[in-house]
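Starting off with a structure, shown below.
Missing here is one protein chain; the remaining ones are kept as they sit in the complex.
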Amino acid sequence: MAELILNRQFFVNVIKDMAELVEKEKDHLTKLDSDIGDGDHGVNLSIGFRETMKQLELINSQAPDISSFLKKVGMILLGKVGGSSGPLYGGFFIKAGADVQGKDEVTFEELIGMIENGVNSILQRGKAQVGDKTMVDAFVPGLNVLKDSTDLKPIERFAAFVEQMKKGAESTIPLVAKKGRAMRLGERSVGHKDPGAESSWMLMEVILNNLKKIVGE
Amino acid sequence: MAELILNRQFFVNVIKDMAELVEKEKDHLTKLDSDIGDGDHGVNLSIGFRETMKQLELINSQAPDISSFLKKVGMILLGKVGGSSGPLYGGFFIKAGADVQGKDEVTFEELIGMIENGVNSILQRGKAQVGDKTMVDAFVPGLNVLKDSTDLKPIERFAAFVEQMKKGAESTIPLVAKKGRAMRLGERSVGHKDPGAESSWMLMEVILNNLKKIVGE
Amino acid sequence: MKKIINHPERVVTEMLEGLVAAYPNQLKLIDGRAVVTRKDVPVANKVGIISGGGSGHEPAHAGYVGQGMLDAAVAGEVFTSPTPDQILEAIKAVDSGKGVFMVVKNYTGDVMNFDMAAELAEMEGIQVDKVVVNDDVAVEDSTFTTGRRGIAGTILVHKIAGAKAEMGATLADVKAVAEKVVKNVRSMGMAISPCTPPAVGKPSFTLGENEMEIGLGIHGEPGTKRKTLATADEIAEELTDHIFKDMPLSSGDEVAVMINGLGATPEMELFIVNRKVNQILKEKGIGVYETFVGNFMTSLEMAGCSVTLLKLDDELKDLLAAHANTPAFKK
Partner (left out) sequence: MKKIINHPERVVTEMLEGLVAAYPNQLKLIDGRAVVTRKDVPVANKVGIISGGGSGHEPAHAGYVGQGMLDAAVAGEVFTSPTPDQILEAIKAVDSGKGVFMVVKNYTGDVMNFDMAAELAEMEGIQVDKVVVNDDVAVEDSTFTTGRRGIAGTILVHKIAGAKAEMGATLADVKAVAEKVVKNVRSMGMAISPCTPPAVGKPSFTLGENEMEIGLGIHGEPGTKRKTLATADEIAEELTDHIFKDMPLSSGDEVAVMINGLGATPEMELFIVNRKVNQILKEKGIGVYETFVGNFMTSLEMAGCSVTLLKLDDELKDLLAAHANTPAFKK
């Protein structure tokens, strides 16, 4: 099997599908956030991705490489999503592109590095740890699986990553929130899934689905 | 009959008796003021005259003449009575003494001039006219009688003055207030006697009573 | 009544003590008289400028004591005129021999007490003159006044008369410029919630959740009309309309604008009002020489605002721009 190469169109498709996902899951995410937060997570993401879709053609045509394209996407999310998830997800995309400057296609291994950079940006920005009941509870264990399961084929490997993130999101249910707005609820946050943990595995699943399309599964 | 001469002790006695009157009529005056004002006229006068009584011996011993004595009394009333009646009555006493500097006794004619000066001070200070439902409705017609009834003997003349002031006070009942706090009530002030008009004839009656004592009636 | 105080009867004294404690190098308090003066009074060769009135309008008036504005401020009890003996004390403290000028707001009590004090001072050989400020276009007569009330425009009188005096002007010249300000300054206010005088303990009036009061004074005395709460832009239009009716301004005129908060109004709202007032003036071709936005003449914790316009000429502009250094107003 030839090496898995991801071109710029791959990333454009991913963003389009993420925008579609967010519209579909908006109410679900907002509902989760109204249980333990301020009930705007789905709305926040929707505002950001709608603006991204509006500008997608333009930024795609202007960006010289994948790095710039993702930086622009991240900037729009930064400016429009607001709240906590704005800088977190915005930073994720900006940093994901940071190491692939000048490239118009990347390898699967490079994609893993991009995701690692993105997750590191979330950790650095939010300073949350696993167990704080945030998206970090999905991303960190997921990323460990993604990096470690070098024995698996790309699709299986990425599927294991998403699967682990999904478990990580489930794992937030019994936790007491230690970061973000849910913190103020203290013990009362127990029994609810963290909305950001939920949105994060869903967004990563969009990448998985696009990988599958490429390898023609 | 010898000319009626009023010495400094006369004025000291008048002030003492006014203070006594105010204590006796405090509730009555306050009641009138609560009908159409802010319910403090009796209280205001009481605070002022009590302070005057406290300092009475001292100021009497320090004042070189009747003028200074009355000025001091007026100053205490000015500083303690407050509200509208403070400057009005305070000014009354200060101005009453203004023309009798250097004197330790005054004639009955001079007393009339002193009262005229006092009333003028009230007119100048408050700028109220007859019919505005204030103490001016008592003082002005009263003063006219006092000045004009030159045919009467002193006591009768002064009694006519007080009698006319009392009538003037009664005349405020059907009026609509045009000055002072009662103004805000507009038509609703009709049917109530003005507290300042009431206190003014009562205070002047104290002078009458002291005149009577002197001539031995 | 919710207030951060110790005792309703001690609010004025304790407030003045707290003020002087904050500015010990600039201000001093005449013990027991509720008179705050510049520390350097009497200022040699300068007409002394005093003002005062009931308390509850802070920073008016003690906050305006300092270089280029007042030499002394006399504080009465809340919403109650100070007494002539207090005022006399202030007059004596600031007189350098050049005379004393009193800036009095047009309330019957204030006018009577300041006049009385002036007469007493004159008996002691001090030259005293005054101006009566009546900038409020809302009503001709109110509970507290005969004729129009003095409200936020008073601060502009302090500023301009103060600057004139600081330049060494005579009492007559200070009076002339103060009267020029009074002739050219107009204000109009509104409120959305009342205030509670500490000694009274209950609100001065009540307003429905959706009502506002237009044209009311700074003691909670009733306004000219009660209306449904309007937008900031509509309020700005209504207030300025009243002023224009009373003092027509034409294209080319220049004004100073004061958007004054009554105590509990967030600055955000004052700036939103200023935005519209500024637009209205620009549309009419009226130049805005300077704008003041803030709490200048308050009514305890009343929520609402007033708009003041002062029509300027070159002299007034210069005096407005002159140096001033007081706790509440610096230039």
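Just so it is clear, A, B and C label the chains in written order, and each chain counts residues from 1 on its own.
Throughout what follows, a contact is a pair of C-beta atoms (placed from the backbone, for glycine too) under 8 Å apart; a residue touches a chain by one contact, two chains touch by 3 or more.
This is a predicted model, so every value here is computed, not measured.
Contacts of the undrawn chain with the visible chains, over the full complex, involve A, C. Only one of C:Glu58, C:Asp71 or C:Glu254 touches the absent chain when the whole complex is considered: C:Glu58. Considering the full assembly, A:Ser84 is the residue among A:Ser46, A:Ser84, A:Gln164 or A:Ser199 that touches the omitted chain.
Within the whole complex, the absent chain has one touching residue among C:Ser51, C:Gln127, C:Thr145 or C:Thr265, and that is C:Thr265.
Taking the whole complex into account, chain C touches the unshown chain at residues 2-7, 11, 14-19, 21-23, 55-56, 58-59, 63, 192-193, 209-210, 212, 229, 231-233, 235, 257, 259, 263-276, 278-279, 288, 291-293, 295, 298, 300-301, 303-305, 327, 330.
Residues of chain A that touch the chain left out of view are 75, 78-80, 82-84, 86-88, 90-91, 94, 125-127, 179-181, 183-184.
Just so we're on the same page, only the chains that are shown with their structure count from here on.
Viewed as a contact network, the protein chains fit none of the simple shapes, being neither a path, a ring, a star nor fully connected.
Each chain gets a centre from the mean of its Cα atoms; for chain A and chain C, those two points are 59 Å apart. Distance from the chain A centre to the chain B centre is 88 Å, each centre being the mean of its Cα atoms. In terms of their C-alpha centroids, the spacing between chain B and chain C amounts to 34 Å. For chain C, residues touching at least two other chains: there are none.
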